[in-house]
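Have a look at the structure below before the remarks.
Note that this complex is displayed minus one protein chain, with the remaining chains in position.
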Amino acid sequence: MAERRYTKTHEWVTVDGKHATVGITDFAQSQLGDVVFLELPSPGRKLGARETFGVIESVKAASDLYSPVAGRISEVNDKLASKPELINSDPYGEGWILKLDLAGDLPDDLLEEAEYKKVTEASAH
Amino acid sequence: MTEPLSFELSRPAVDPPRLPDPDVGGRGPADILPQQLLRSRPPGLPRLSEPEIMRHYSRMASLNYSISENFYPLGSCTMKYNPVANEAAAALPGFAGLHPYQDEDSVQGALELMWRLEQALCAIVGVERVTLQPAAGAHGEWTALRMIAAFHHSRKENRTEVLVPDSAHGTNPASAALSGFQVREVKSGPDGRISLADLESRLSPRTAALMLTNPNTLGLFEREILDIAEMVHATGALLYYDGANLNALMGICRPGDMGFDAVHMNLHKTFTTPHGGGGPGAGPVGVKADLVPFLPAPTVERTNGHLKLDYKRPQSIGRVRSFYGNFGMLVRAYTYILAMGGDGLSQASEDAVLSANYLRKLLENDLQMPHEGPCMHEFVASAHNLSTNGGVRALDIAKALLDREFYAPTVYFPLVVSEAIMVEPTETESKATLDAFAGAVKEIVAQARSDPQSLHEEPKKLPVGRLDEVAAARRINAYLQGQSEDPVLRWKAPEKRPE
Partner (left out) sequence: MPYLVHSPEDRTAMLETIGVRSMEDLLVDIPQTLRLDSLQLAAGLSELETMSQVSALANRNRVYPDRLTFRGGGIYRRFIPAAVAAVTSKPEFYTAYTPYQAEASQGTLQAIFEFQTLIAELTALDVANASLYDGATAVAEAAMMAYVHTGRNEVLVAGYVHPEYVQVLRVFGEGRGIKVRKGGEPTKKTAAVIFQQPDFLGLLVDAPGLTQAAHNAGALAIACVDPISLAILAPPGEYGADIAVGEGQQLGLPPSFGGPHVGFIACHKELVRKLPGRLVGTAHDAQGRRGFVLALAAREQHIRREKATSNICTNHSLCALAAAVYLTYMGPYGLRQVADVSFRRAHSLAERLAELPGWELAFPDRQFLNEFPVRVPKAPAVLRKLARKGILGGLDVHRWYRELRGVLTFTCTEVNDARAIDELVAVLES
């Protein structure tokens, strides 16, 4: 399994050659609470790094989703439409959100696990 | 106990109500109108007799808490007693029976009332003119921002940003965005007040306005308001007053004197028009002289005792609502102001501040008070300690209060306080009520320490227990995505079984 990298806006990405998988972190799902809805783009759309691609909603909160990397969307997790709770139960597995065909280099602001942990510790209160 | 829906009570055999016959002969719609314009089948309205209807709604009424029966310590909402004389005034046939397109000569009393209310509001908040058109607080905010945009535009200035503190009501950024502005957040300092350093860093030639609530949503007076006004004006921006917390200030000080250029007021908070389960309210906006040309049209003008509606206002932003606003609410607010007078309104605000400080004192050893007092008309406490030691959250305290026949305080707002519990007692609750409320909170906090689990199960004494909003939201989204036939947001007749 490829190494997971993180963003300050609480997305994760794994890269396998030219293919990337994107989701939100366990910390993000715990802050949001029970996810009830995702507004997601269609495959084929091109995303820039840090571009907003959708919205995730719980009953009490809503948050924009940002792409950690640049690329073209190859697949959207269809299961989330009927089972948004997968984001809560398995954020790094079945709760993945997008798959992308990478364009260009990876951004240099992606965080390693230890660095991301520091981010979450600072914002938890 | 719950009440079935009118649709579920409906019986097809019930006769329709008796209504007048046409008495003019002639042909009906089906004889004259082309078939394709006609409705194909009657709308699915319920069919009930009057006795059943009255009982249905009486039972529903009994499921509500209301200010007439319960204390509503809802921070930021100013739930005070709604004088019954206001209702009598609005129901007078001379007001309720007026058609908005009658000739001006035949509505002089209504226009006079609007004019006098405008004068009174000008005196209370310290502005030049007031528009009574906006139907609600958020509508008033947006109206003010339209005027601010028009003001800058008239001076050929391109100002695209509105600054909003992180403790602001959600309507502030939403109103700014709908008015075409970009929203920039200004941080609060550790004392709960706006950080002047952060404000300084955000102000720029692009700033159109700073939106501020004072006292702020933490119930604290922005002590440095005069400096803030100077900083904002020095960059050429305007200062907007969110009137949510005006109940703290009547007769004590005025937003206009603090340097605010536009001021919205909530007649349904400060001026006792009833909330009606969510409205109607009214959100008049007062402005200083510079903004007067941009007021929505028509304004009410008075010359030699004659009143008229002035539509000829070339720089006006236009019209923000049909007719002249929520007139019936204006009658209620005017009646209240007349009864209270300047002396009464001043005493009301003093009592509101006194009651909030009193309640804060009673609770200071039970809940955390993240900011130093004194407070103004409300205070924000925190249940953070309880939530980290035992998992009792602000929401649990709110629900437990419901079981003790108190409505809940505002919880989780403002966002800058963790596990916020925002309490606004208002001037119309007696010391005995405040004591009883404090007693209930103490009891709940004790329970949170001794038996936290039990609090998660409250309320138990209400018609329903905690409702599963997550399941409801997922069902709605399933419907919206075509995965379910149950709309959740309306009743739908059950499918008939094939015979």
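The letters A and B name the chains in turn, as written, and every chain counts its residues from 1.
Basically, contacts are C-beta pairs under 8 Å (C-beta built on N, C-alpha and C of every residue); 3 or more make two chains touch, one makes a residue touch a chain.
This one's a predicted model, so the numbers in the text were calculated from it and none came from an experiment.
**Student:** Of the residues B:Q315, B:S346 or B:S418, which one touches the chain left out of the display?
**Tutor:** B:S346
**Student:** Sort through B:A174, B:L196 or B:M231 and give me the one touching the missing partner chain.
**Tutor:** Only one listed residue reaches the unshown chain, and that is B:A174.
**Student:** From the listed residues B:L354, B:M369 or B:A436, report the one that touches the chain absent from this view.
**Tutor:** With B:L354, B:M369 or B:A436 as choices, the missing chain is touched by B:L354.
**Student:** Residues on chain A that touch the omitted chain in the whole complex?
**Tutor:** Those residues of chain A that touch the unshown chain are 36-37, 39, 57-62, 64.
One rule holds for everything that comes next: only the chains that are shown with their structure count from here on.
**Student:** Could you pull out which chain B residues touch chain A in their complex?
**Tutor:** Going by the criterion above, the answer is residues 412, 418, 469-470, 473-474, 477-478, 481, 483.
**Student:** Applying the document's contact rule, which stretches of chain A touch chain B when the two form their complex?
**Tutor:** 33-34, 36-37, 57-60, 81-82, 84-85, 125
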